[in-house]
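Right, one structure below, let's go through it.
In this view, the complex is presented without one of its protein chains, the others remaining in place.
Order as written gives the chain letters A, B, C, D and E; numbering starts at 1 within each chain.
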Amino acid sequence: MAEGYRYLVPPPIVARGAAGDRLDVRMSQLIREAAPGQAFDVGFIGVPLSRASISPSAASENPTAIRLAWRLFASYNLDYDVDLAALRIADLGDVTMHVTDIPRCHANIEEAVVEALSSHPPFFPVFIGGDHSITCPIVKGLKRVTPGRTIGILQVDTHFDLRNLHDGGPSNGTPMRGLIESGTVAGSNIVTIGVHGHFNALAYKRYADEQGVRYYTVREVRRRGVEAVVDEALAYLRARVDAIYLTVDMDVLDVAFAPAAPASTPGGLATWDLLEAAHRIGREEKLAAMDLVCLDPHRDGRAQSTVKTGAHVVLNVLCGYAQRIRQQG
Amino acid sequence: MAEGYRYLVPPPIVARGAAGDRLDVRMSQLIREAAPGQAFDVGFIGVPLSRASISPSAASENPTAIRLAWRLFASYNLDYDVDLAALRIADLGDVTMHVTDIPRCHANIEEAVVEALSSHPPFFPVFIGGDHSITCPIVKGLKRVTPGRTIGILQVDTHFDLRNLHDGGPSNGTPMRGLIESGTVAGSNIVTIGVHGHFNALAYKRYADEQGVRYYTVREVRRRGVEAVVDEALAYLRARVDAIYLTVDMDVLDVAFAPAAPASTPGGLATWDLLEAAHRIGREEKLAAMDLVCLDPHRDGRAQSTVKTGAHVVLNVLCGYAQRIRQQG
Amino acid sequence: MAEGYRYLVPPPIVARGAAGDRLDVRMSQLIREAAPGQAFDVGFIGVPLSRASISPSAASENPTAIRLAWRLFASYNLDYDVDLAALRIADLGDVTMHVTDIPRCHANIEEAVVEALSSHPPFFPVFIGGDHSITCPIVKGLKRVTPGRTIGILQVDTHFDLRNLHDGGPSNGTPMRGLIESGTVAGSNIVTIGVHGHFNALAYKRYADEQGVRYYTVREVRRRGVEAVVDEALAYLRARVDAIYLTVDMDVLDVAFAPAAPASTPGGLATWDLLEAAHRIGREEKLAAMDLVCLDPHRDGRAQSTVKTGAHVVLNVLCGYAQRIRQQG
Amino acid sequence: MAEGYRYLVPPPIVARGAAGDRLDVRMSQLIREAAPGQAFDVGFIGVPLSRASISPSAASENPTAIRLAWRLFASYNLDYDVDLAALRIADLGDVTMHVTDIPRCHANIEEAVVEALSSHPPFFPVFIGGDHSITCPIVKGLKRVTPGRTIGILQVDTHFDLRNLHDGGPSNGTPMRGLIESGTVAGSNIVTIGVHGHFNALAYKRYADEQGVRYYTVREVRRRGVEAVVDEALAYLRARVDAIYLTVDMDVLDVAFAPAAPASTPGGLATWDLLEAAHRIGREEKLAAMDLVCLDPHRDGRAQSTVKTGAHVVLNVLCGYAQRIRQQG
Amino acid sequence: MAEGYRYLVPPPIVARGAAGDRLDVRMSQLIREAAPGQAFDVGFIGVPLSRASISPSAASENPTAIRLAWRLFASYNLDYDVDLAALRIADLGDVTMHVTDIPRCHANIEEAVVEALSSHPPFFPVFIGGDHSITCPIVKGLKRVTPGRTIGILQVDTHFDLRNLHDGGPSNGTPMRGLIESGTVAGSNIVTIGVHGHFNALAYKRYADEQGVRYYTVREVRRRGVEAVVDEALAYLRARVDAIYLTVDMDVLDVAFAPAAPASTPGGLATWDLLEAAHRIGREEKLAAMDLVCLDPHRDGRAQSTVKTGAHVVLNVLCGYAQRIRQQG
Partner (left out) sequence: MAEGYRYLVPPPIVARGAAGDRLDVRMSQLIREAAPGQAFDVGFIGVPLSRASISPSAASENPTAIRLAWRLFASYNLDYDVDLAALRIADLGDVTMHVTDIPRCHANIEEAVVEALSSHPPFFPVFIGGDHSITCPIVKGLKRVTPGRTIGILQVDTHFDLRNLHDGGPSNGTPMRGLIESGTVAGSNIVTIGVHGHFNALAYKRYADEQGVRYYTVREVRRRGVEAVVDEALAYLRARVDAIYLTVDMDVLDVAFAPAAPASTPGGLATWDLLEAAHRIGREEKLAAMDLVCLDPHRDGRAQSTVKTGAHVVLNVLCGYAQRIRQQG
């Protein structure tokens, strides 16, 4: 059992379930609970906070939903001929949260990031949110761990998340603003893919322009192809920063594909484009960490389409990561 | 438009709709927006806070859901031969909230209560929550307005709401604890109807006993009849306090009757018993204010059974109130 | 196949399904398609009209939903030790409807009643609606077939259905008004069980009183017991009229029991009380016909609770009818 | 409040809600209630009729659903860099309807169009249905207002809507037939985009061919690209008529994208293609008015995907309109 | 981890989750995984078989659903002032199943019962189904473990489950028939509470009568009170048998209370009556084991009303059991 961490509690759910077929290895069979000091390649950290969401959200339940979903996925990916069984994958549990003190929750997240990365040899951390407010303290934590590193952000999102911090404090509408204003990440080191339609105020589009945030609309993704856009975004960031942080807001998907992302919209990305992007980004050598946010499993239908999609996005990043490791190894 | 309040914003939704029949007067046609200084009999105040809920809740959307629902109800009640058209009913709007500062939300609620009651001749305030954490600042506000008054609470709830304030702060599990610990209401001036089953920890049952909280289980309500239990509870409080505050947590209903109360349980009250209680309590001369909490309209089915039931609970209290006013008048 | 009728089309769905157990006879196995001239004890007639409903309703789909549901019910009733296999039951199909000409639909219903009853030896007709507007032309048709008979109505409903005909024409809010104003049924020969709460305007309660409509609230049913109330209602009507028509509006049930009745309410009847009433009414010797209305199967959950309940209400009436026939036989 | 109209009632719902962020202007903050004589650029008119739908539909609830949804959309569109705050937008309320007299409803629609357009300086009217039967009286009304103008129709729909008027009267299956037979619009001035699959009878395909209706299947849209097809359609109409009326039947979308369009089908358009088309059509200088029909909000899931999509289709047309106005200005 | 059993696999899900409040002990915190040889008071055994159900059922998923639900229940029961923390409760995991060999599944169940009871000092076994077919091999296993004991069955069910074994083999319609025909339990040692309505064929009612099965309809339960009926049933069995086996088929509840029981019906028991019965039966000194069957969690709404109710039924039995143990101790 994951003990010995101060800002992390053991995973509240352990799903051991296998496929009932000896030859079919499922993700749930690969993931081990972490203990301080252990070495592994990939570490999952649940961040069950969603009371900082502007609209009501149960994204706090997502880390558990994703844990239950790992039983549904084989470790092998046929598209890329990659078996994730080659990776050592650990579950570090969930960041400790408080019921009513949101600033303390954000502080705990930052501390948990520092603690997790300091307690193990280097690994690829995957943060499972929670609402998008978690990205700001996560990246601050990463910065504290490796202060000299310049961090860039590849944000896949329908929104800029550049709202002013005055009106509502650090919510799921502000993570990029918080990172810019705190000097953690320069605006020009942020690339946002997926903004579009009537879902961002003019004032914040102007702020994005002023700060040099680079962005691609869904329409541009459709016209140029997701491969070209992602490659361009990665090349841009690769040339500017030491480490790239990927943040995937599930509301980037069209509402038909992500009914459980509280703010998903008509005209958003299709699942296949997001999956293609995820794999491509996973192969990027400067990719240092990632999160998956704004997935409220209580809104999913019984087909669990959004939870399944979110889990597969993570898997596709890991496939790219595994291929990169393999090449490097 | 409701202007001039500091801690209240105008209702975000106005539903004017009528029944399409000139002789059928609906509640939505009776309710007027309030302006400071106006006199009326009943005032609705929305309290759209649910990020203080232990489990995820969209009860913040309930004031709007109830506003939309008034179109469904005639002003006339056939059970009691009462027409609420005899009352002047105002909507004072919603308490101003903050996205991430929960203590400020609670402070705003208390201030809004003081402001609302100070801005008008005396009226019967009906607070539409929100999660149950709102009851503590509401009652504190009422106490500030009339400091000399001893306040008793009639709580209709599956839970005691006496959790310790240390572990999670002032959440929807703590309003009664907060009122006792702050000296606002004595434990012996609280009566709880509806606690039952495996839904309260032994430690808090003991705390209730120590503080002299009086309570009736659902099983006792079924055995003795809701009329006897409510009358006994009212008689007990009437003899001890100057003013009775009614708080209705919708999770007191069996989960079949209140699917949209996040914590509703098997074995809870039936709707008809809650409706009977509501009317009886409404006739109580010491009844001074009420709230309705923990109704998350996002969880309702398309029949909107919980929203409709919650609205009718309020109406039944108002029918009792109208009868009492009429008798006194 | 049901041919030869002018105002009736054959049932659009035939469900033959059996239980997969030779000893378990299902209702679907008993019901035969009718042909003009045949003799039978009970005849089902679908009345797929719901565009006369004030609020949107797909009750037009209910005759088909009920036909599909007969596969779920054994012919034998354990509560009353009655096997409906003793009855000859026929399906006469659906009344012909028009897409946009509502007056013609109502005229067709009246003609279909006359045609159906004139084409066969006497039988007990069961009309499966449809919205409540159908009751007016049905009863007018029955009156035309047997002009000398005084007809009384036992209405089980949350509403009086006495709206003025001026504002919206003959809708599901007006069937009783239409029957009174047309002189088909005297107000004093109508008994309504189940009115309650904030669901009838004062103006129509007054009209009911003026016309001598007798009514019992749900609260009275709960206090006195459904048996006493139904027996009193039947005794009252039996003493005054030659024939009793039963109309069951599914919205008389509490919304938890009838989510698919568009206007079902909190505080309505429980299923068990309605089932008890149905059987008791079925035994009444003056009972001449019945309908079941305002059941919109599109609103049901996948448990199909409302459709199943509606079908069982009809079955309980038929059990009473079978017992009566047996006694008389 | 919208008063002084004869065939229009004020909007039954007013949603004022803002985003809780001073810099984020929402559509709901732009839209003002109209009063006769006022000037504005765009006028919304609700047409809450769906009892003329062949299959059961609650599209009558759509004008209210869309009004509530405006709170979700920023006034700014990032894809086209257009801020609709530059437009004066008014809500003229809903056309007066009757419960059971469908011909009168259709007559009221035609009169309301004449009244609305006669009561204000020229504006771009946006009719929010309602079922598709409303398009016939709307276009007849437009014709009466400007009799000399030749009107062409760009219909985006899975169906031709050319059913014979004899079998069911003027329903949602007949608007194009009604316009052709009444001489309001020539068949050769109708272009239909989106017909496909097993959703139109051979007889009506033949009628379309005989009347010279031009049409593009979804398959052709996919093969050629929506831009090419829309441009060709607009060029064709522009060369033939004085004014183009756009009618968008939401069932043109694949059922995965429009679960709340009662007749949406597998193999329909994707949301992104419809959005692209909407913007392109909005820029057309001869575009004179539009409607959005066959969206039944009762069938939507809690993600409200269809309502959100329908609202955004309107917004994209308005963005094109705003760009055109700006260029002309 | 539960190892060393041959016919049991470890629980596929472990839910450790606590309430986030140190004083609130949840059932999930009490239940430990069993290992052969351990002593405990109560042992849960999952029986994830539902492919023997006549109608499609996912009751195989119920053991996992119940395991996840234990997090929702305090160990303390306020109605009976009992804390289940006084009991040692173990989870022995799930019976091993086969995908397509149903007879082998039934054989495995019987063997698992023998193995489980032989591997530990005596304990109270609680079998979590699965469909009702599991009761036959469970009771056969119990008989093998203690051959000299006469076993009686208290069945709470809408159905007799006495279908002939010829037509469909040992399904969820036959467990009582299987036990009678195999000589495991005499028909006269079976009492069924909850049969009613049109849900049992006449042939099987006759078989019940021939075999001396004693039964009480729901209507009798309502008329006499559940307490009287249960006490009479227990007294009857107590006088005749050495050990009483309780089997609770969730479809005994009215469909409004158990939407996730595939065959729940209108007119079934209310939750409160089932809960009262459960506690009363739990106190019975001859009660030796129990099961809970026919709960398909895939059919539940998001309020999870049926799963919560099923879990509470088990808890109420355990409260009675704890009281009995305490008295005896």
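By our rule, a residue touches a chain if its C-beta (ideal position, glycine included) is under 8 Å from a C-beta of that chain, and two chains touch if they have at least 3 such contacts.
Everything quoted here is computed from the prediction, not taken from an experiment.
Peer 1: What are the shown chains that the left-out chain touches?
Peer 2: A, C, D, E
Peer 1: Decide which residue listed in D:G17, D:P63, D:G152 or D:G173 touches the omitted chain of the complex.
Peer 2: That would be D:G173, which touches the missing chain.
Peer 1: Given the contact definition stated above, which residue among A:D79, A:D209, A:D242 or A:E285 touches the chain not shown here?
Peer 2: Considering the complete complex, A:D79 is the one touching the chain left out.
Peer 1: Taking the full complex into account, find the residue in D:R67, D:H106 or D:R299 that is in contact with the omitted chain.
Peer 2: For the chain that is not drawn, the touching residue is D:R299.
Peer 1: Touch as defined at the start, partner being the missing chain; which of E:L8, E:A52, E:V156 or E:M176 qualifies?
Peer 2: E:A52
Peer 1: What residues on chain D make contact with the chain left out of this view?
Peer 2: Interface residues of chain D facing the absent chain: 54, 163-164, 167-168, 173, 195-205, 217-219, 222, 254-256, 259-260, 264-267, 299, 301.
Peer 1: Using the document's contact rule, name the residues of chain E that touch the chain not shown here.
Peer 2: Its contact residues with the unshown chain are 50-52, 54, 56-58, 60-61, 98-103, 133, 167-171, 296, 298.
Peer 1: Name, in rising order, the residues on chain A that touch the hidden chain in the full complex.
Peer 2: 19-25, 27, 73-79, 83, 85, 256-257, 271-272, 275-276, 301-305, 308-309, 312, 315
In this section, only the chains that are shown with their structure count from here on.
Peer 1: Which of these, C-E, A-D or A-E, gives back the B-D interface, meaning over half of its contact pairs coincide by residue number?
Peer 2: A-E
Peer 1: Go ahead and note the Å separation of the Cα centroids belonging to chain D and chain E.
Peer 2: Going by mean C-alpha positions, chain D sits 57 Å from chain E.
Peer 1: What are the residues of chain A that contact at least two other chains?
Peer 2: Those would be 54, 99, 167-168, 173, 298.
Peer 1: Using the definition of touching given at the top, classify the network of chains in this structure as line, ring, star, complete or other.
Peer 2: Topology of the interface graph: other, matching no listed pattern.
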